[in-house]
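One chain of protein is taken out of this complex; the other chains stay put.
Should a chain be cited, it is by its letter among A and B, assigned in written order, with residues numbered from 1 in that chain.
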Amino acid sequence: MVQVVFEKVRKSFGATVAIPCLDLRIESGEFVSLLGPSGCGKTTTLRMLAGLEQTSSGSIRIGDRDVVDLAPAARDIAMVFQSYALYPHMTVAENICYPLKKRGVAKAERATKLADVAALLQLGPLLDRKPKQLSGGQQQRVALGRALVRDPSVFLLDEPLSNLDAALRAHMRAELIELHRRLGKTMVYVTHDQLEAMTMSTRIAVMRDGVLQQFAPPAEIYNHPANAFVAGFIGTPAMTLADGLLVREADKAIVRAGALAIDLPQALAASLPAATPSAITVGIRPEDVAVGAGPWAARVRLVEPIGHETIVFLDADGLSLTARVTGSAALHAGETVAFDLRRDRLHLFDKTDGRRLATVPSA
Amino acid sequence: MTTRRPNLLASLIAWPLVLIIAFPLAWMLLTSIKPAAELFTRTPQWLPRSITFEHYTRVLTETPFLQYFGNSMILAISTTVLVILVSVLGAYSLVRFRYRGRETLAALVLFTYLLPSVVLISPLYLMLVKVGLANTLASLVAAYMSFALPYALWLLRSFMAGIPEDLESAAMVDGASRMGAFVDVVLPQALPGIISTALFTFILAWNEYLYALVLVNSDEARPLTTGVMNMLISAFNIEWSLLMAASVMMSIPLVILFAFFQRYLTSSFGAGGVKG
Partner (left out) sequence: MPDAAAARPPGAGALERRDALLGMALIAPTILVLGAVIVYPLLSAIYLSFFSIYTPTLEGHFVGLANYRDLLGSGGFWSALVTTAIWTVGTLTLQILVGVGMALLLHQNILFRSLARGLVLFPYFLSTVVAVLVWRWLFNDLYGILNQMLMNAGIIAAPVNWLGAMPNAMLSIMVVGAWKFFPFVVIAVLARLQTIPESLYEAARIDGAGPVSRFFDVTLPQLRDVLTIVILLRTVWDFKEFDLIYLMTGGGPVNGTRTLPLIVYNQAFGLNQMGMAAAYAVSMMLVMLVFMLAYLRRANARSEADSAA
């Protein structure tokens, strides 16, 4: 059982600083996703953990060892690559046994471990084939098998599902969750797909431009995003974020956004720091916008029926809102509808640096 | 532009051109099997009236041809082995490692690729004389490094750059050292490239003329190129039949390599010879 700790890790490529200062502590047995848009540094972070990239400064500890000067082979890790990186000239069996061979494991033991992994991942019939004879999903399982066979302390996965089609991806997601549950190993998973991160992780580390935005369990990230970026990044359809003005009157607080004037609930208003500036960013998730009845009116811009729900794009005097309606909605573009907002689910962020201003007690 | 049906129009245009291009070689072959008398006619004599192999026998028995052939073999094989050993390691270094001066080195290698041998003949001659290697096959192997090694580096560098880095990364995470990953993953993947490069180097060494002319003066070390030119051309009597027979025999290894390995030879152009 090992924890992974990044301490003041910095990475620069020549003059460009990719990661200014990363502090991240992953507890033993966690499944942590590094999530963010392309270029946010998540893959670089993973590769530094693997030893495929060197840190510019700072330390990385796996267990109680500082591994920064250790070669990848010495770190007791296994990695699944986005491209699977299966050795093309070796059979599936040889691919999987390769790490064992490198560690000097005896032939008999190699065969046993191979059999175990093959049984676990249903690779039996594929053992004599070469990678190019396998489908994407099969290759992925072989890559997984090669990582599992060594029973390392930490598993690293670099967007392993991104080359699979949607159905297979969903299936493999479930398999990986099950695998983690069964093995209880520390897993570090890089992805740009928030659905994967949300469903699979014990905690998600959201990154942007090399900076850690928030490191928390999925529910907290969803309900209490630490800043406007995280709020907008997590959740599909995305949260509506708009410029707003905070107006305080005696005990009350009112947020003006576009033509709307929203009374903040008492709990929310009370939690605002006293020195809150009046220019803020206000956000509301689509599922917290109720269409059909309410104090405000908006014009329907676009209706997207998804089957089990409908996404409705509203325009309230220039303010664009997204709303989610369960089932099908009898709405058409151009119509005017009434709508309401769940005011206790408003997210308020500082306009200049995007950080969260108020904390609503968890729903 | 390409359909599965054979393109007859293109075939009709292409094949006459192909035959024209191949004609000189066909003519070489025909001349070598015609009795000498048939050569000296006034009107074109396309096909031989009788076939003889006497010219081949004469070249083999009356001239040092076999000695030259042996020399060329040793020379080409030695050059190839040495070049491959050095260039495989060097190309890997240029492609996968980061160290100060790497880019400069790569640029210099490129530069030497374009250097005229003519510039080097005098100083190389001086140097090899001083070292005591004048007139030996070893001197030729050394001289051939000057053009074969940069070429091999250029080719191999391209081939290796095409191998996904993830494979070596995976091997290293799996427990291989840097060089272990090289042997287990890069070499097998680069094998087609290495074969191409080896073939090319062999051919370059087999066909080289200028250095052989300058550096070697005696039959013991003379390769085929200078040997053949030397032995059969005297000021007054050029024996064309013998020359054609010698030419055919000189080209046999090339034909064999080319026939069996055409795929390798031409793939190296696509991957390495031009890009890069």
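The criterion applied here is as follows: a contact is a pair of C-beta atoms (placed from the backbone, for glycine too) under 8 Å apart; a residue touches a chain by one contact, two chains touch by 3 or more.
Quick caveat, the model's predicted, so the values are computed rather than measured.
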Of B:I51, B:L66, B:L89 or B:L191, the residue in touch with the unshown chain: B:L89
Positions on subunit B where the hidden chain makes contact: 1-8, 10-11, 13-15, 17-18, 21-22, 24-25, 27-28, 31, 39-44, 85-87, 89-90, 92-94, 96-100, 102-103, 105, 108-109, 112, 114-127, 129, 142-143, 145-146, 149-150, 153, 178-179, 203, 206-207, 209-210, 214, 224-225, 228-229, 240, 243-244, 247, 250-251, 254-255, 257-259, 262, 265-266, 269-270, 273-275
For subunit A, residues in touch with the removed chain: 12-16, 51, 54-57, 68-71
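Everything below uses one rule, namely that only the chains that are shown with their structure count from here on.
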Centroid spacing, where centroids are CA-atom means, of subunit A and subunit B in whole angstrom: 56
List of subunit A residues in touch with subunit B within their complex: 50-52, 71-73, 77-79, 81-83, 85-89, 98-99, 102-103, 146, 150, 156
Residues on subunit B engaged by subunit A in the complex (per definition of touch): 164, 166-167, 169-178, 180, 184-185, 188-189
